[in-house]
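Every protein chain of the complex appears in place save one, which is left out.
Labels run A and B following the written order; every chain starts at residue 1.
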Amino acid sequence: MERQTKICLLLLVISTIFILYALVFTIPIWLVYVISIFFIPLWILSLGLITMAKPREEDKEARVEEPFTGY
Amino acid sequence: MYLMADILINVIIAFLAGSLLLGLHRKIMARVQLRPGPPVIQYLLHSLKFFFKESSFPKTASMPFYVSIIFILAVVWIVGVIVGPVTENSLLIIFAVYAIYKIVEHNAGSSSGSPYGKMSCVRAVLSAATELPLFAAIALIYFKTGTLNISGILMYQSIHGPLISSIPLAAVMLFTLLLTKSPYSPFAITKGKDLVTGFETEHFGFLRGFLMMSESIAWYVMLWLFLVLFFGPISIIWLVIGMVLISVITGFINATTPMLNPNHSVMTQITICFVCFVGTIVMIFI
Partner (left out) sequence: MSFEVLGGNLLGTIPFGDIVLYLTPFNLFMFVVLLIFTFLIAVSKTETQVEASLVKLENTNKNVGKKEFHQRRFLAVICGIASAGAMITGDLFDFTLFMALVGILNIGIVSAVRQVSVLNSAFHYGLIAMMCSLPLFGGAAIILAATGTLSLDILSTMHTTPMIIFGALLMLIGVIGESGVAPFFATKAEMFRTPGSPFIIIIHLSSLFIIIRAVEIFLLVLM
């Protein structure tokens, strides 16, 4: 999960930079729309992937192999 | 620069206000059922709490759709905020946003492979019939005002008075739509408790928090739309009062009605749509 954390951190930083860029500089309106529509959810998504708790190693397989039928 | 700040502020307000309104809704439902109920801030706290929980991605899930469909929900409701409160653009885009919400219900259910999600997915297809009241309401607004641009509709209402007095049945149709989207509604067949939580069942941890966030933004945007389309350009105080009132009314309705069987739910909504549409046509031409 180290690699996942690094990628998400990178995405978080990129989203923050783009959002700040749109906030600080005057850019064409269509670009503001594109940045806000795409990078605000990406910011939240990457933040979530970083803050989410990780399962213990011995439980990891059981969580993912989860049978929906309840046994 | 100001536009981006406008969008960010509106998204944050939509999230906070939507969460508090949904919390209020749940509180009202509990009180009607003679229970104390959770605090009003509970929905907001849950949305944030989920970001720190363990999020497992089932082995059987269809990647990357399983994660990206939740991302798409957030994207479309941010488009809804931009088209609604920020720029007051075309109503048809909101119609498209609502249709994509249906698609998200469909795919969030089927992408995990769970039987509960699969059933919710099929019910989401049936519940697409609820687009009919929305379509009929939009068509009636178009006949009455001659435009589908929200700012144009506002301008019409500032001259001719609010639309609630001239096409009240269209307001009833849009209210039915709001009712469908409210929690524990009689028409909420995709999220019924007989399917655990329907399409949300197998989205855990931060994906669930993300989903709750998007749904609170959705609730705010839809309430804003209802108030603005039928009551005209009203001040912020009246907007707040209106949103609280609608959440309270839907809370009362949801607390006292059971969830309808999927076929009955669709039939009820189509009947309401038909009666209101014909009634409004009669009112306009007679």
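Heads up, the rule we're going with is that a residue touches a chain if its C-beta (ideal position, glycine included) is under 8 Å from a C-beta of that chain, and two chains touch if they have at least 3 such contacts.
For clarity, every value in this text was computed on a predicted model and none was experimentally measured.
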item	value
Residue touching the undisplayed chain, where the options are B:Ala96, B:Ile234 or B:Met283	B:Ala96
Given B:Ile13, B:Ala30, B:Leu48 or B:Ala128, the one touching the chain that is not displayed	B:Ala128
Absent-chain contact - pick from B:Pro39, B:Pro115 or B:Gly161	B:Pro115
Hidden-chain contact residue, picked from the options B:Met4, B:Val79 or B:Leu163	B:Val79
On chain B, residues whose C-beta touches the chain left out of the figure	59-66, 68, 72, 76, 79, 89-90, 92-93, 95-96, 99-100, 102-103, 106-107, 110-115, 118, 121-122, 124-126, 128-129, 131-132, 135, 138-139, 142, 146-149, 152, 266, 270
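Simple rule for what comes next: only the chains that are shown with their structure count from here on.
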item	value
Whole-Å gap between the CA centroids of chain A and chain B	25
Residue ranges of chain B in contact with chain A within the complex	1, 3-5, 7-8, 11, 51-59, 67, 71, 74-75, 78-79, 82, 113-116, 202, 205-207, 209-210, 213
Chain A residues within the chain B interface of the complex	19, 22-27, 29, 32-33, 35-38, 40-42, 44-45, 47-49, 51-55, 63-66, 68-69
